[in-house]
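Shown here: the complex without one of its protein chains, the others still in place.
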Amino acid sequence: MLSVRGLTKRFGGLTAIDGVDLDVARGEIVGVIGPNGAGKTTFFNLLTAIFPPTSGEIRLDGERLDGGRPADVARRGIGRTFQIVRPFGELTVLQNVLAGIGARYCAALWSLFGRYGRADHVAAARQLLTLTDLAGYESEVARNLPLGLLRRLEIARALGGSPLVMLLDESFSGLSYREIAAQSALVRRLREQGMTIVLIEHNMQVAMRLCDRIAVLDRGVKIAEGPPATIQNDPTVVAAYLGHDAACD
Amino acid sequence: MLGDYSLTIVILMAIWVVVTLGLNIITGYAGQFNLGIGIYMGTGAYTTAMLTTEAGWSFWAALPTALAAAMLMGVITGLPALRVREDFLATLTIGMVFVFESLLIYLPWFGGPVGIAKIPPPRLFDTPVGRYGYLFLALAAALAAVLFARALNRSWLGLAWESIREDELATDVIGIRPPRFKLYAFALGGAYAGLGGVLYAHFIRYITPYDFGFVPSIYILAMAVFGGLGTIRGAVFGAAFLTALPELFRFVQEYRNFIYGSLLVLMMLYQPQGLLGKDSLLWRAVHGRRPRGLAAPAA
Partner (left out) sequence: MTTTIVLLQQILNALTVGSIYAMIAIGLAMIYGILRVLHIAHAGMYAVGAYLGLLLYVHTRSFALALTGAMVLTGILGGLIERIVYRPMLTRPRIVALIASIGLYICLSDLLRIVAGPHEHAFDVGITATYRLLGLTIAGVDFVILGGTSAIFVLLWLFLQRTRMGFAIRAVAQDPEAARTMGIDVDRTVQLVFFVGSAIAAFGGVMVGILYNAVYPTMGDTVSYKGLALIVIGGFGSLVGSAVAALALGIGETLIMTYTQVPLSREGIAMLMLIILILVRPQGLLGRD
């Protein structure tokens, strides 16, 4: 489904990502973990064309993905959430999700002027709200919502574009125990519906429990990859985390 | 029926409502700070003035041409605006309107600092449209402007604009290309302001570069901000109120700048969302604490 080869990104003298390879099969849940500063979010930024790679290629279903703009990547079927939530603050929850659905109507000049409040559009948006357990909040203005709901809102909004792959960037951070359970259930529901998911996570338990496979990044390089059980016990991985923690003391 | 004086005020109110709605599209909906809305109003006004005076065109032929010119000017000024944000964008638009005003003064084809005079009134069936005719024209234009703005607000285009205003990156990432939509905003907002410029030119029948420079642009910004940026009711109320105020109260005319200036400062301190803006004290008092949803879209 998603295939990354030799992905490298340099910012001036700093190499943030160095020759990373990753394959994600359809319907998998792959985790990307690593100590702080490992380049995980940079990796996502490259996947979603927020900046271009220095070298390497990204393919979705065999077709090249890099070289476009974020909007192009989104239209090809990649959805994403952000580490620090970015909702449309002044818009209502319903409007946020409708915006997510809106991309395909915004593409053509003639559909651009159509009413977004039409019954079928609203119904589609409501379906997504039900899926993400936000049904009761549709008229709330986004900036009034707590973090847990905002994280789900971002997912609902990204789902509006009917993506094939969802990139979730630390969407469990800042959540309470209950919310983490609900969020995990959501991720599993998405997979049941055929979604391919890549998630960046700092929370080890979540990553181990949800993911089929985990890739570990450290200082821009992939140092390990495999099923959760293997990764947990991999000495290089442990060293990477401990080394970092020790260095920070 | 209406005295000559009241007639003038109402026509002017309609004209400024149209222009303010244009600014509302660019800065209110799409969130692109534009402190130089005078550029598009001036483009519309000068285009129609030159076409009807020197080239002998009729009002009705000049109108669409002037609108197209204003739209084009919107796109032209929008292109550089794509590269910058916020403070830089505001500064850029200030610079652009100064250059615009300057060019109008110094380039000979535009009539220089004296501007263009003797702009003919519109003619219908070979007779000039009278005062009441013009009132009808201006009000019809304002009504059309409001209705179209409402349609835009409820359309995917409007939703895209508001998304861009809220968070450009997030909008990009869900598949909506911000640069394209920003240009749409500049084009349509420019067209609105251009329409206002055309109506202004054929009403006052005498235009100068100073009518469309930085200071008038700020007056219009004041109208939009005072009423409530990002809402149609705010643009209409702000424009109507601040146009009528100096006419109704002579002393306001005397101290106009002082009052407008203080108004801006006070508004920004206490009600930056405008008197009738979303979540303003007044609007909430009128409507109760009903949260905004599809049932009550911002209109």
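General remarks:
We just call them A and B in the order they show up, numbering each chain from 1.
Please note the rule applied: a residue touches a chain if its C-beta (ideal position, glycine included) is under 8 Å from a C-beta of that chain, and two chains touch if they have at least 3 such contacts.
Computed from a prediction, not measured in an experiment: that's the story for all the values here.
The chain not displayed here makes contact, within the full complex, with B. From the set B:W60, B:Y106 or B:Y132, the residue in touch with the chain omitted from the display is B:Y106, counting the whole complex.
Note on the undisplayed chain: of the listed residues B:F214, B:F237 or B:W283, the one touching it is B:F214. Contact with the omitted chain, checked across B:L51, B:M73 or B:M96, is made by B:M96. One chain is missing from the display, and on chain B it is touched by residues 33, 35, 80, 83-84, 86-88, 90-92, 94-96, 98-99, 101-103, 105-107, 214, 218, 221-222, 225, 255-258, 260-265, 268-269, 272.
Operating definition for what follows: only the chains that are shown with their structure count from here on.
Chain B has its Cα centroid 41 Å from the Cα centroid of chain A. For chain B in complex with chain A, the touching residues are 151-152, 154-160, 162-163, 165-167, 169-178, 181, 230, 278, 291-295, 297.
Residues of chain A that touch chain B in their complex: 48, 50, 69-71, 74-75, 79-80, 82, 86-92, 94-95, 98-100, 102-106, 111-117, 122, 138-141, 157-158, 160-161.
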